[in-house]
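Dropping the structure in here first, questions after.
Removed: one protein chain of the complex. Kept in place: all other protein chains.
To keep things simple, chains are lettered A and B as they appear, and every chain counts its residues starting from 1.
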């Protein structure tokens, strides 16, 4: 049987405290039997305290006004991070410090001393981003580098290539490898400073990572060739680095016709202007770079362009941190699959230089390729390790069929393209050297002594530089690892000051 | 300022984030769109070439997004209700549709599943 009245309403009756009900409700109270809406509606505007609301005073916490400082402007923080200080006015000046010059760079008596970089060259070196922010240039009065065995070696090569002897026009290809802080990047810097002294054309890729992290624009090369990609902005940046750092380019004239650029290039245009066409319009920067590259490799002028043709200088090409180029990039192709770094034309161009050229050498006017690995900022790529070992084995004369020739792990994923990039077997052009691996290690004791004496002369060290003391620091620096020696020298300054 | 599908985007905004402001374009679709037109993921609106803007706009206009997509969703729910399915009833009652618990944590269902469904 269904009850004739609503139990729910009955039970709710005593819960409405009379005292709380506002007096305006008296008229409704009579009728408010079957519905609670009236009660609820009445509560809204009423001044009666809400159920369970405290009556005590609540202290509101004072909100601190948000600090209204302007965020740094776009690019300001990055600029601060990348700022390079090359001089410390508090450090003592060393009066008889020698500079890099044609004579000093091959002088083996200077081994172990610190050679200063000529001040006019600093702008060029800055332009090619040879300096890195954390290399400790800012603790000395002026930037200088230690002449070590490898430096002299490279100086002799550079001297030979630009000289008139039988070494003239040779191409040297080296991969610089080594443990952390052994001076790989500074080794490149030394090579650049020597190349600038000899008026070579220097082309550098200081940060290889930037090209594969998908932070610059990319586009397929053409409709016929959709699987290779150009990076217009990065190429324009490379051109602009090259133009600023190499005043030689303004003396050289074009030697042939160039298509692919927006406007035809008339005879008599300097290479600088040619490159600037690419800088102004990134859309044609890749074509401009190719044109520039072809010009730098030209040995003679095409008919119609003979007037004012000058022989091209040798070239120094450096890349720092090649490990980033040995894996898939962060770019996506149309099918949302990652693009391999070797499919980026920029990367492919520089890696193809390692291969022996067909017919003529990869740098027809001679020069040097120096590609460095990085130990602090580098992805782990087992195939690259194997590839470098293979390079070393080939250099030592081990045949690929020999049992001691290193092979990649059969049970690991191997990137065949990486192995192929360093596989320099083939017939090298005359005057073209095979790919070599140069492993940098610590300084010798004598070189370490020269370096620490440089600290002492700059007023950073106050110790007596005895042989024992230097030997001790040499051991502490893991056998003369130069970056560690610098850390130690810097730390002692803090201790004694 | 760049107009894409009638919406004005400031030039300093990321393309990817801007695309994701459209109803119906999430991370997957935005990534695909960028890859299709060769735009790198950190590209800003201001760096887009004109052609790329037009391409993206054309691609977006082919996709079912914004009001079209909203209408489709509402139609689907309406169909469920009209055919008297269990799921339709749950939509109407403001309860979770896909077998979730109802003892607690039904805020989303309470908020969204109404007779006049909001999106």
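The rule is short, and it goes like this: a residue touches a chain if its C-beta (ideal position, glycine included) is under 8 Å from a C-beta of that chain, and two chains touch if they have at least 3 such contacts.
Heads up, the rule we're going with is that contacts and distances are computed from a predicted model.
Visitor: Any idea which of "Small ribosomal subunit protein uS9m", "S1 motif domain-containing protein", "Cytoplasmic tRNA 2-thiolation protein 1" or "COP9 signalosome complex subunit 3" UniProt assigns to the chain that's been left out?
Guide: Going by its UniProt entry, the chain not pictured is "Small ribosomal subunit protein uS9m".
Visitor: Looking at the whole complex, which visible chains does the left-out chain touch?
Guide: A
Visitor: For the full complex, which residue in A:96, A:166 or A:468 touches the chain that was left out?
Guide: Of the listed residues, the one touching the omitted chain is A:468.
Visitor: Residues on chain A that touch the omitted chain in the whole complex?
Guide: 179-181, 442, 467-468, 471-472, 474-479, 481, 484, 487-488, 491
Please note the rule applied: only the chains that are shown with their structure count from here on.
Visitor: As a quick test, compute the distance in whole Å between the mean CA positions of chain A and chain B.
Guide: 39
Visitor: In the complex, go through chain B and note every residue touching chain A.
Guide: Interface residues on chain B, with respect to chain A: 12, 31-32, 34-36, 38-43, 47.
Visitor: For the complex, give me every residue of chain A touching chain B.
Guide: Residues of chain A touching chain B: 74, 214-220, 229, 330-336.
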